[in-house]
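Only one protein chain is missing; all other protein chains are in place.
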Amino acid sequence: MSLTQKGRWITVVALVCLAAVYVRALAFTPVERLQGPAQKIFYLHVPAAIWTETAMILVGLAGIFYLFLKDPRLDRFAEASAEVGTVFATIVLTTGPIWGKPIWGTWWTWDARLTSTLLLFFLYVGYLLVRGAVRDPVLRARYAAVLGICGMCLVPFIHMSVFLFRTLHPQPIILKPSAPSLPSSMLVTWLFSLAAFTLLYVGFVTQRYALSLVRDAHGGARPGHV
Amino acid sequence: MLSAEGLRHAFGEGRGQVVALDGVSFNLTAGQTLAVFGPNGAGKTTLLKVLAGLIRPQQGSVRVAGGRRAIGWIGHQSHLYEHLTVRENLLFWAALYGVPAARRGPRADQVLERLGMGDRADQPVWSLSRGLAQRAAIAKAVIHDPRVLLLDEQFTGLDLAAAAELRALLGELRGGGAPGAGRVVVLATHNVDEGVELATDVAFQRRGRFVHFAPRAGRGSSDIAEAYRRAVGGTGTDG
Amino acid sequence: MGLAPAMSDVPQNAGYMVAAYVVTAVILVVYAVSLYRRTNTP
Partner (left out) sequence: MGELLAQAWTVARKDLVLEFRTRTALVSAIVFTALVLTVFNFGRDPTAVPTIDLAPTILWVTFTFAAMLALNRAFQLELENQALEGLLVSPLSRTSLYWGKLIANLVFVAVVEAVGLPLFVLFFDVPVGHVLVPLIGVIALATLGFVAVGTLFSALVIRTRFAELLLVVILLPFLVPPLIGAVQVTARLLGGRPLSESVGYLKLLAAYDIVFVSLASFLFRFTVDE
(Lines give C-alpha, C1' and ligand atoms only; values in the text may rest on other atoms or scores of the structure.)
Protein backbone atom coordinates (compact mmCIF):
# COMPACT_ATOMS: atom_id res chain seq x y z
CA MET A 1 0.00 0.00 0.00
CA SER A 2 1.64 3.28 -1.05
CA LEU A 3 2.09 6.18 1.32
CA THR A 4 -0.65 8.08 -0.50
CA GLN A 5 -3.13 5.24 0.06
CA LYS A 6 -2.12 5.00 3.73
CA GLY A 7 -2.72 8.73 4.06
CA ARG A 8 -6.10 8.43 2.37
CA TRP A 9 -7.17 5.58 4.64
CA ILE A 10 -6.19 7.49 7.74
CA THR A 11 -8.10 10.52 6.45
CA VAL A 12 -11.21 8.42 5.76
CA VAL A 13 -11.09 6.95 9.26
CA ALA A 14 -10.55 10.45 10.68
CA LEU A 15 -13.54 11.86 8.80
CA VAL A 16 -15.70 8.97 10.04
CA CYS A 17 -14.55 9.73 13.59
CA LEU A 18 -15.39 13.37 13.05
CA ALA A 19 -18.86 12.38 11.85
CA ALA A 20 -19.26 10.40 15.05
CA VAL A 21 -18.14 13.46 17.00
CA TYR A 22 -20.70 15.56 15.10
CA VAL A 23 -23.49 13.15 16.06
CA ARG A 24 -22.36 12.90 19.66
CA ALA A 25 -21.89 16.66 20.07
CA LEU A 26 -25.08 17.71 18.33
CA ALA A 27 -27.43 15.04 19.62
CA PHE A 28 -26.03 13.45 22.73
CA THR A 29 -24.22 16.22 24.57
CA PRO A 30 -26.25 18.51 26.85
CA VAL A 31 -26.74 22.13 25.80
CA GLU A 32 -24.78 24.54 27.97
CA ARG A 33 -27.41 26.79 29.64
CA LEU A 34 -25.32 29.94 29.80
CA GLN A 35 -24.42 30.17 26.10
CA GLY A 36 -26.99 27.90 24.50
CA PRO A 37 -26.32 25.59 21.53
CA ALA A 38 -23.66 27.97 20.11
CA GLN A 39 -21.36 26.76 22.88
CA LYS A 40 -21.07 23.45 20.98
CA ILE A 41 -18.85 25.21 18.46
CA PHE A 42 -16.29 24.79 21.23
CA TYR A 43 -15.91 21.09 20.33
CA LEU A 44 -14.51 22.01 16.88
CA HIS A 45 -12.94 25.41 17.54
CA VAL A 46 -10.62 24.46 20.39
CA PRO A 47 -9.18 21.21 18.98
CA ALA A 48 -8.56 22.97 15.65
CA ALA A 49 -6.76 25.81 17.47
CA ILE A 50 -4.67 23.31 19.45
CA TRP A 51 -3.61 21.60 16.22
CA THR A 52 -2.94 24.92 14.47
CA GLU A 53 -0.36 25.60 17.16
CA THR A 54 0.97 22.05 17.40
CA ALA A 55 1.49 21.95 13.63
CA MET A 56 3.62 25.12 13.88
CA ILE A 57 5.70 23.65 16.69
CA LEU A 58 6.27 20.49 14.61
CA VAL A 59 7.34 22.67 11.65
CA GLY A 60 9.89 24.31 13.97
CA LEU A 61 11.16 21.00 15.38
CA ALA A 62 11.52 19.58 11.86
CA GLY A 63 13.44 22.74 11.00
CA ILE A 64 15.89 22.28 13.87
CA PHE A 65 16.60 18.68 12.92
CA TYR A 66 16.85 19.60 9.24
CA LEU A 67 19.55 22.21 9.92
CA PHE A 68 21.64 19.54 11.67
CA LEU A 69 20.82 16.43 9.64
CA LYS A 70 20.18 18.05 6.22
CA ASP A 71 17.64 15.28 5.54
CA PRO A 72 15.16 16.38 2.83
CA ARG A 73 12.43 14.22 4.39
CA LEU A 74 12.31 16.61 7.36
CA ASP A 75 11.84 19.52 5.00
CA ARG A 76 9.03 17.68 3.22
CA PHE A 77 7.34 16.99 6.53
CA ALA A 78 7.66 20.67 7.56
CA GLU A 79 6.06 21.77 4.30
CA ALA A 80 3.19 19.32 4.81
CA SER A 81 2.68 20.31 8.44
CA ALA A 82 2.60 24.01 7.50
CA GLU A 83 -0.05 23.47 4.85
CA VAL A 84 -2.23 21.39 7.16
CA GLY A 85 -1.69 23.92 9.95
CA THR A 86 -2.99 26.64 7.62
CA VAL A 87 -6.16 24.61 6.96
CA PHE A 88 -6.81 24.19 10.69
CA ALA A 89 -6.15 27.90 11.25
CA THR A 90 -8.79 28.65 8.62
CA ILE A 91 -11.28 26.54 10.58
CA VAL A 92 -10.48 28.41 13.78
CA LEU A 93 -10.73 31.81 12.10
CA THR A 94 -14.13 30.95 10.62
CA THR A 95 -15.74 29.15 13.57
CA GLY A 96 -14.37 31.77 15.99
CA PRO A 97 -16.38 34.72 14.70
CA ILE A 98 -19.44 32.49 14.18
CA TRP A 99 -19.19 31.64 17.86
CA GLY A 100 -18.34 35.17 18.95
CA LYS A 101 -21.37 36.80 17.31
CA PRO A 102 -24.09 35.16 19.49
CA ILE A 103 -22.02 35.17 22.67
CA TRP A 104 -20.26 38.51 22.56
CA GLY A 105 -22.36 40.34 19.98
CA THR A 106 -19.47 41.03 17.57
CA TRP A 107 -18.08 38.96 14.75
CA TRP A 108 -14.44 39.64 15.64
CA THR A 109 -13.26 39.70 19.22
CA TRP A 110 -9.62 40.13 20.23
CA ASP A 111 -10.14 36.99 22.29
CA ALA A 112 -6.86 35.42 23.27
CA ARG A 113 -7.19 32.24 21.23
CA LEU A 114 -8.62 33.95 18.17
CA THR A 115 -5.85 36.54 18.12
CA SER A 116 -3.07 34.00 18.55
CA THR A 117 -4.54 31.89 15.75
CA LEU A 118 -4.66 34.97 13.51
CA LEU A 119 -0.96 35.59 14.17
CA LEU A 120 -0.22 31.92 13.49
CA PHE A 121 -2.14 32.26 10.23
CA PHE A 122 0.13 35.16 9.20
CA LEU A 123 3.13 33.03 10.20
CA TYR A 124 1.93 30.21 7.96
CA VAL A 125 1.28 32.58 5.06
CA GLY A 126 4.77 34.01 5.41
CA TYR A 127 6.27 30.51 5.63
CA LEU A 128 4.47 29.27 2.52
CA LEU A 129 5.37 32.48 0.62
CA VAL A 130 9.05 32.00 1.45
CA ARG A 131 8.82 28.41 0.23
CA GLY A 132 7.22 29.66 -2.96
CA ALA A 133 9.77 32.42 -3.56
CA VAL A 134 12.93 30.30 -3.41
CA ARG A 135 13.62 27.94 -6.31
CA ASP A 136 16.77 26.12 -5.21
CA PRO A 137 15.55 23.18 -3.09
CA VAL A 138 18.43 23.20 -0.61
CA LEU A 139 18.23 26.96 -0.03
CA ARG A 140 14.44 26.79 0.24
CA ALA A 141 14.65 24.02 2.83
CA ARG A 142 17.18 25.97 4.84
CA TYR A 143 15.31 29.29 4.75
CA ALA A 144 12.05 27.50 5.60
CA ALA A 145 13.76 25.79 8.54
CA VAL A 146 15.06 29.14 9.85
CA LEU A 147 11.61 30.73 9.60
CA GLY A 148 9.95 27.61 11.07
CA ILE A 149 12.24 27.65 14.10
CA CYS A 150 11.59 31.38 14.68
CA GLY A 151 7.86 30.73 14.27
CA MET A 152 7.95 27.95 16.86
CA CYS A 153 9.79 30.22 19.31
CA LEU A 154 7.22 32.95 18.70
CA VAL A 155 4.28 30.77 19.85
CA PRO A 156 4.96 31.22 23.59
CA PHE A 157 5.41 34.98 23.09
CA ILE A 158 2.12 35.17 21.23
CA HIS A 159 0.53 33.47 24.21
CA MET A 160 2.22 35.73 26.73
CA SER A 161 1.39 38.97 24.93
CA VAL A 162 -2.17 37.91 24.06
CA PHE A 163 -3.08 36.57 27.49
CA LEU A 164 -1.50 39.56 29.25
CA PHE A 165 -3.47 41.82 26.92
CA ARG A 166 -6.98 42.61 28.29
CA THR A 167 -9.37 40.77 25.94
CA LEU A 168 -12.65 42.46 25.02
CA HIS A 169 -14.66 40.46 27.56
CA PRO A 170 -13.74 38.68 30.74
CA GLN A 171 -12.78 35.14 29.83
CA PRO A 172 -15.87 32.96 30.42
CA ILE A 173 -14.84 30.15 32.77
CA ILE A 174 -16.16 27.54 30.30
CA LEU A 175 -13.48 28.34 27.78
CA LYS A 176 -10.46 28.00 30.01
CA PRO A 177 -8.01 26.71 27.41
CA SER A 178 -5.93 24.56 29.69
CA ALA A 179 -8.05 21.97 31.41
CA PRO A 180 -11.58 22.76 30.38
CA SER A 181 -13.63 22.47 33.58
CA LEU A 182 -16.52 20.71 31.95
CA PRO A 183 -19.06 18.20 33.05
CA SER A 184 -17.81 14.72 32.07
CA SER A 185 -20.12 14.17 29.09
CA MET A 186 -18.97 17.42 27.46
CA LEU A 187 -15.36 16.60 28.27
CA VAL A 188 -15.62 13.17 26.61
CA THR A 189 -17.08 14.73 23.45
CA TRP A 190 -14.26 17.25 23.44
CA LEU A 191 -11.62 14.53 23.82
CA PHE A 192 -13.22 12.54 20.95
CA SER A 193 -13.06 15.64 18.81
CA LEU A 194 -9.41 16.20 19.69
CA ALA A 195 -8.69 12.59 18.69
CA ALA A 196 -10.52 13.09 15.39
CA PHE A 197 -8.52 16.23 14.63
CA THR A 198 -5.30 14.38 15.52
CA LEU A 199 -6.15 11.66 13.02
CA LEU A 200 -7.05 14.32 10.46
CA TYR A 201 -3.65 15.95 10.95
CA VAL A 202 -1.83 12.63 10.51
CA GLY A 203 -3.89 11.67 7.45
CA PHE A 204 -3.52 15.05 5.75
CA VAL A 205 0.22 15.33 6.48
CA THR A 206 0.85 11.81 5.21
CA GLN A 207 -0.95 12.56 1.95
CA ARG A 208 0.73 15.97 1.53
CA TYR A 209 4.12 14.37 2.25
CA ALA A 210 3.45 11.66 -0.34
CA LEU A 211 2.39 14.36 -2.80
CA SER A 212 5.72 16.16 -2.57
CA LEU A 213 7.51 12.80 -2.93
CA VAL A 214 5.64 12.20 -6.18
CA ARG A 215 6.36 15.74 -7.41
CA ASP A 216 10.06 15.23 -6.69
CA ALA A 217 10.25 12.06 -8.67
CA HIS A 218 8.67 13.81 -11.67
CA GLY A 219 9.80 17.36 -11.40
CA GLY A 220 13.42 16.75 -10.39
CA ALA A 221 13.67 19.99 -8.45
CA ARG A 222 11.68 19.97 -5.24
CA PRO A 223 8.20 21.39 -5.72
CA GLY A 224 7.43 25.04 -5.34
CA HIS A 225 6.33 27.70 -7.74
CA VAL A 226 8.97 26.72 -10.24
CA MET B 1 49.66 24.75 1.48
CA LEU B 2 46.37 24.06 -0.32
CA SER B 3 45.00 20.53 -0.61
CA ALA B 4 41.65 19.14 -1.72
CA GLU B 5 40.54 15.60 -0.92
CA GLY B 6 37.71 13.74 -2.75
CA LEU B 7 35.57 16.85 -3.37
CA ARG B 8 32.04 16.03 -4.45
CA HIS B 9 29.22 18.55 -4.80
CA ALA B 10 25.97 18.69 -6.73
CA PHE B 11 23.08 21.10 -7.05
CA GLY B 12 19.44 20.05 -6.94
CA GLU B 13 18.12 16.52 -6.52
CA GLY B 14 16.60 13.77 -8.58
CA ARG B 15 16.69 14.00 -12.36
CA GLY B 16 17.37 17.72 -12.39
CA GLN B 17 20.63 17.28 -10.49
CA VAL B 18 23.76 19.07 -11.78
CA VAL B 19 27.02 17.47 -10.66
CA ALA B 20 29.55 20.28 -10.18
CA LEU B 21 32.36 18.36 -8.47
CA ASP B 22 32.74 14.62 -8.88
CA GLY B 23 35.81 13.52 -6.92
CA VAL B 24 38.50 16.23 -7.24
CA SER B 25 41.74 15.86 -5.24
CA PHE B 26 45.07 17.64 -5.51
CA ASN B 27 47.79 19.18 -3.38
CA LEU B 28 49.61 22.44 -4.14
CA THR B 29 52.65 23.82 -2.34
CA ALA B 30 54.11 27.35 -2.18
CA GLY B 31 55.06 28.79 -5.57
CA GLN B 32 52.78 26.49 -7.55
CA THR B 33 50.20 28.02 -9.89
CA LEU B 34 47.44 25.73 -11.15
CA ALA B 35 45.49 26.82 -14.22
CA VAL B 36 42.14 25.02 -14.48
CA PHE B 37 40.67 24.97 -17.98
CA GLY B 38 37.20 23.74 -18.89
CA PRO B 39 34.04 24.77 -20.70
CA ASN B 40 31.41 26.79 -18.87
CA GLY B 41 29.41 24.60 -16.54
CA ALA B 42 32.30 22.22 -15.93
CA GLY B 43 32.20 23.21 -12.25
CA LYS B 44 35.24 25.51 -12.22
CA THR B 45 33.51 28.30 -10.26
CA THR B 46 32.08 25.77 -7.82
CA LEU B 47 35.56 24.31 -7.34
CA LEU B 48 37.02 27.74 -6.53
CA LYS B 49 34.11 28.64 -4.24
CA VAL B 50 34.63 25.37 -2.36
CA LEU B 51 38.37 26.05 -2.05
CA ALA B 52 37.58 29.57 -0.80
CA GLY B 53 35.12 28.21 1.79
CA LEU B 54 32.12 29.94 0.22
CA ILE B 55 30.46 26.59 -0.36
CA ARG B 56 30.66 23.61 2.02
CA PRO B 57 31.26 20.53 -0.21
CA GLN B 58 28.75 17.73 0.25
CA GLN B 59 31.69 15.32 0.37
CA GLY B 60 35.43 15.67 0.70
CA SER B 61 37.50 18.34 2.41
CA VAL B 62 39.72 21.33 1.75
CA ARG B 63 42.77 22.18 3.86
CA VAL B 64 44.37 25.62 3.60
CA ALA B 65 47.44 26.43 5.67
CA GLY B 66 46.39 29.42 7.72
CA GLY B 67 42.63 28.99 7.12
CA ARG B 68 40.44 31.70 5.55
CA ARG B 69 42.79 34.43 6.77
CA ALA B 70 45.28 33.15 4.21
CA ILE B 71 42.91 33.14 1.20
CA GLY B 72 42.69 35.91 -1.41
CA TRP B 73 39.60 35.63 -3.63
CA ILE B 74 39.12 37.49 -6.89
CA GLY B 75 35.76 36.65 -8.43
CA HIS B 76 33.26 38.50 -10.54
CA GLN B 77 32.30 40.81 -7.69
CA SER B 78 34.62 43.64 -6.69
CA HIS B 79 33.70 43.61 -2.97
CA LEU B 80 34.35 47.36 -2.99
CA TYR B 81 31.94 49.91 -1.52
CA GLU B 82 31.52 52.58 -4.19
CA HIS B 83 30.97 55.48 -1.83
CA LEU B 84 34.11 54.66 0.17
CA THR B 85 37.47 55.73 -1.18
CA VAL B 86 39.95 53.07 -2.37
CA ARG B 87 41.99 53.46 0.82
CA GLU B 88 38.92 53.27 3.07
CA ASN B 89 37.94 50.04 1.34
CA LEU B 90 41.40 48.57 1.81
CA LEU B 91 41.48 49.60 5.47
CA PHE B 92 38.06 48.02 6.03
CA TRP B 93 39.03 44.70 4.48
CA ALA B 94 42.43 44.73 6.17
CA ALA B 95 40.63 45.05 9.50
CA LEU B 96 38.38 42.10 8.69
CA TYR B 97 41.38 40.00 7.74
CA GLY B 98 42.99 40.79 11.07
CA VAL B 99 45.82 43.02 9.84
CA PRO B 100 46.97 44.87 12.99
CA ALA B 101 45.61 48.44 13.05
CA ALA B 102 49.04 50.08 12.92
CA ARG B 103 50.08 48.12 9.82
CA ARG B 104 46.88 48.68 7.81
CA GLY B 105 47.75 52.16 6.51
CA PRO B 106 51.29 51.33 5.38
CA ARG B 107 50.16 47.99 3.96
CA ALA B 108 47.44 49.71 1.91
CA ASP B 109 49.90 52.26 0.54
CA GLN B 110 52.40 49.53 -0.30
CA VAL B 111 49.84 47.46 -2.24
CA LEU B 112 48.48 50.50 -4.07
CA GLU B 113 52.03 51.52 -5.00
CA ARG B 114 52.82 48.07 -6.36
CA LEU B 115 49.63 48.16 -8.44
CA GLY B 116 50.42 51.65 -9.71
CA MET B 117 47.39 53.19 -8.03
CA GLY B 118 49.15 55.29 -5.43
CA ASP B 119 47.61 58.51 -6.77
CA ARG B 120 44.04 57.08 -6.70
CA ALA B 121 43.99 56.15 -3.02
CA ASP B 122 41.57 58.86 -1.94
CA GLN B 123 39.17 58.66 -4.87
CA PRO B 124 35.75 57.08 -4.29
CA VAL B 125 35.55 53.73 -6.05
CA TRP B 126 32.57 54.76 -8.21
CA SER B 127 34.79 57.30 -9.97
CA LEU B 128 37.30 54.67 -11.15
CA SER B 129 37.43 53.30 -14.70
CA ARG B 130 36.71 49.61 -15.23
CA GLY B 131 40.40 48.72 -15.48
CA LEU B 132 41.31 50.68 -12.36
CA ALA B 133 38.35 49.17 -10.51
CA GLN B 134 39.61 45.68 -11.34
CA ARG B 135 43.05 46.64 -10.10
CA ALA B 136 41.49 48.02 -6.90
CA ALA B 137 39.64 44.70 -6.51
CA ILE B 138 42.97 42.86 -6.85
CA ALA B 139 44.50 45.23 -4.28
CA LYS B 140 41.65 44.29 -1.91
CA ALA B 141 42.28 40.59 -2.52
CA VAL B 142 45.96 40.80 -1.59
CA ILE B 143 45.74 43.44 1.17
CA HIS B 144 46.23 40.75 3.83
CA ASP B 145 49.14 39.11 1.96
CA PRO B 146 47.29 35.81 1.41
CA ARG B 147 49.25 32.56 1.01
CA VAL B 148 46.62 31.27 -1.44
CA LEU B 149 45.21 33.35 -4.33
CA LEU B 150 42.06 32.16 -6.13
CA LEU B 151 41.07 33.81 -9.43
CA ASP B 152 37.79 33.01 -11.14
CA GLU B 153 37.57 33.93 -14.81
CA GLN B 154 39.50 37.19 -14.40
CA PHE B 155 40.48 37.46 -18.07
CA THR B 156 37.00 37.42 -19.58
CA GLY B 157 36.06 40.68 -21.24
CA LEU B 158 39.59 42.11 -21.17
CA ASP B 159 41.20 43.32 -24.36
CA LEU B 160 44.70 42.10 -25.23
CA ALA B 161 46.52 44.98 -23.54
CA ALA B 162 44.52 44.71 -20.31
CA ALA B 163 44.96 40.91 -20.30
CA ALA B 164 48.74 41.28 -20.73
CA GLU B 165 48.77 43.88 -17.95
CA LEU B 166 46.79 41.59 -15.66
CA ARG B 167 49.17 38.69 -16.43
CA ALA B 168 52.16 40.88 -15.50
CA LEU B 169 50.40 41.97 -12.34
CA LEU B 170 49.62 38.38 -11.31
CA GLY B 171 53.11 37.20 -12.17
CA GLU B 172 54.52 39.92 -9.95
CA LEU B 173 52.01 39.31 -7.16
CA ARG B 174 52.66 35.59 -7.25
CA GLY B 175 56.10 36.28 -5.79
CA GLY B 176 58.34 33.38 -5.02
CA GLY B 177 60.51 32.26 -7.91
CA ALA B 178 62.62 30.19 -5.54
CA PRO B 179 60.73 26.94 -4.77
CA GLY B 180 58.97 27.01 -1.42
CA ALA B 181 58.55 30.79 -1.47
CA GLY B 182 55.61 32.74 -2.86
CA ARG B 183 51.92 32.05 -2.97
CA VAL B 184 49.81 29.24 -4.29
CA VAL B 185 47.62 30.50 -7.13
CA VAL B 186 44.64 28.69 -8.63
CA LEU B 187 43.04 30.38 -11.61
CA ALA B 188 40.05 29.15 -13.55
CA THR B 189 39.42 30.18 -17.12
CA HIS B 190 37.74 28.76 -20.18
CA ASN B 191 40.33 30.42 -22.45
CA VAL B 192 43.51 28.39 -22.85
CA ASP B 193 45.95 31.08 -23.93
CA GLU B 194 45.11 33.45 -21.05
CA GLY B 195 46.47 31.73 -18.01
CA VAL B 196 49.07 29.40 -19.52
CA GLU B 197 52.27 31.46 -19.06
CA LEU B 198 51.55 31.82 -15.33
CA ALA B 199 50.81 28.16 -14.72
CA THR B 200 53.28 25.71 -13.24
CA ASP B 201 50.59 23.03 -13.43
CA VAL B 202 47.62 22.58 -15.75
CA ALA B 203 44.30 20.81 -15.21
CA PHE B 204 41.32 20.22 -17.50
CA GLN B 205 37.96 20.00 -15.78
CA ARG B 206 34.93 18.42 -17.44
CA ARG B 207 31.62 17.69 -15.70
CA GLY B 208 33.17 18.12 -12.29
CA ARG B 209 36.20 15.87 -12.84
CA PHE B 210 39.87 16.53 -13.60
CA VAL B 211 40.35 14.70 -16.85
CA HIS B 212 43.97 15.92 -16.97
CA PHE B 213 46.31 17.15 -14.24
CA ALA B 214 50.04 17.55 -14.86
CA PRO B 215 52.88 20.05 -14.64
CA ARG B 216 52.99 22.43 -17.58
CA ALA B 217 56.65 21.50 -18.10
CA GLY B 218 57.39 24.25 -20.58
CA ARG B 219 54.39 23.51 -22.80
CA GLY B 220 53.10 26.58 -24.65
CA SER B 221 49.48 27.52 -25.08
CA SER B 222 49.25 25.68 -28.43
CA ASP B 223 50.48 22.40 -26.88
CA ILE B 224 48.05 22.85 -24.00
CA ALA B 225 45.22 23.65 -26.41
CA GLU B 226 46.05 20.43 -28.33
CA ALA B 227 46.16 18.36 -25.13
CA TYR B 228 42.90 20.00 -24.11
CA ARG B 229 41.22 19.09 -27.38
CA ARG B 230 42.24 15.46 -26.99
CA ALA B 231 41.15 15.28 -23.39
CA VAL B 232 37.98 17.40 -23.44
CA GLY B 233 37.12 17.79 -27.14
CA GLY B 234 36.48 21.14 -28.81
CA THR B 235 38.81 24.11 -28.50
CA GLY B 236 39.39 25.60 -25.14
CA THR B 237 37.66 28.81 -26.20
CA ASP B 238 34.18 27.36 -26.87
CA GLY B 239 31.45 28.39 -24.44
CA MET C 1 -24.60 32.68 39.37
CA GLY C 2 -27.42 31.53 41.72
CA LEU C 3 -30.09 29.40 40.19
CA ALA C 4 -29.44 27.99 36.73
CA PRO C 5 -31.74 29.85 34.32
CA ALA C 6 -34.96 28.00 33.52
CA MET C 7 -34.92 25.94 30.33
CA SER C 8 -36.93 28.55 28.42
CA ASP C 9 -34.47 31.46 28.69
CA VAL C 10 -31.48 29.44 27.37
CA PRO C 11 -30.30 31.58 24.40
CA GLN C 12 -31.73 30.21 21.13
CA ASN C 13 -28.62 30.41 18.86
CA ALA C 14 -28.59 26.93 17.32
CA GLY C 15 -28.28 28.56 13.89
CA TYR C 16 -24.72 29.69 14.63
CA MET C 17 -23.84 26.20 15.84
CA VAL C 18 -25.07 24.64 12.62
CA ALA C 19 -23.24 27.25 10.56
CA ALA C 20 -19.95 26.55 12.35
CA TYR C 21 -20.32 22.78 11.99
CA VAL C 22 -21.15 23.11 8.29
CA VAL C 23 -18.22 25.47 7.64
CA THR C 24 -15.79 23.12 9.40
CA ALA C 25 -17.06 20.12 7.46
CA VAL C 26 -16.85 22.01 4.15
CA ILE C 27 -13.27 23.16 4.77
CA LEU C 28 -12.10 19.68 5.75
CA VAL C 29 -13.85 17.92 2.87
CA VAL C 30 -12.65 20.47 0.30
CA TYR C 31 -9.07 20.03 1.50
CA ALA C 32 -9.37 16.24 1.55
CA VAL C 33 -10.69 16.29 -2.04
CA SER C 34 -7.95 18.68 -3.18
CA LEU C 35 -5.31 16.40 -1.65
CA TYR C 36 -6.94 13.38 -3.33
CA ARG C 37 -6.98 15.07 -6.74
CA ARG C 38 -3.42 16.45 -6.40
CA THR C 39 -2.03 13.06 -5.42
CA ASN C 40 -3.82 11.53 -8.41
CA THR C 41 -2.64 13.77 -11.22
CA PRO C 42 0.93 12.72 -12.19
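In order of appearance the chains are A, B and C, and numbering begins at 1 in each one.
Convention: contacts are C-beta pairs under 8 Å (C-beta built on N, C-alpha and C of every residue); 3 or more make two chains touch, one makes a residue touch a chain.
What you see is a predicted model, and the numbers here were worked out from it, not measured in a lab.
Counting contacts over the entire complex, the absent chain touches A, B. The residue touching the chain not shown here, chosen from B:8, B:79 or B:229, is B:79. Touching the missing chain, out of A:154, A:182 or A:195, is residue A:154. Residues 67, 119-120, 122-123, 125-127, 129-130, 133-134, 139, 142-143, 145-147, 149-151, 153-154, 157-158, 160-162, 164-165 are the ones on chain A that touch the missing chain. The omitted chain makes contact with chain B at the following residues, 49, 52-56, 67-69, 71, 73, 75, 77-84, 88, 92-93, 95-98, 140.
To be clear about the criterion, only the chains that are shown with their structure count from here on.
Between the CA-based centres of chain A and chain B the separation comes to 51 Å, rounded to the whole angstrom. Centre-to-centre separation of chain A and chain C, using mean CA positions: 16 Å. Put simply, chain B touches chain A in their complex at residues 11-17. Residues 4, 7-8, 11, 15, 18, 22, 26, 31, 33-38, 40-41, 44-45, 48, 87, 90-91, 94-95, 98-99, 101-102, 200, 204, 207-208, 210-211, 214, 218 of chain A touch chain C in their complex. Those residues of chain C lying in contact with chain A across their complex are 1, 4-5, 10-14, 16-17, 19-21, 23-25, 27-29, 31-32, 35-36, 38-39, 42.
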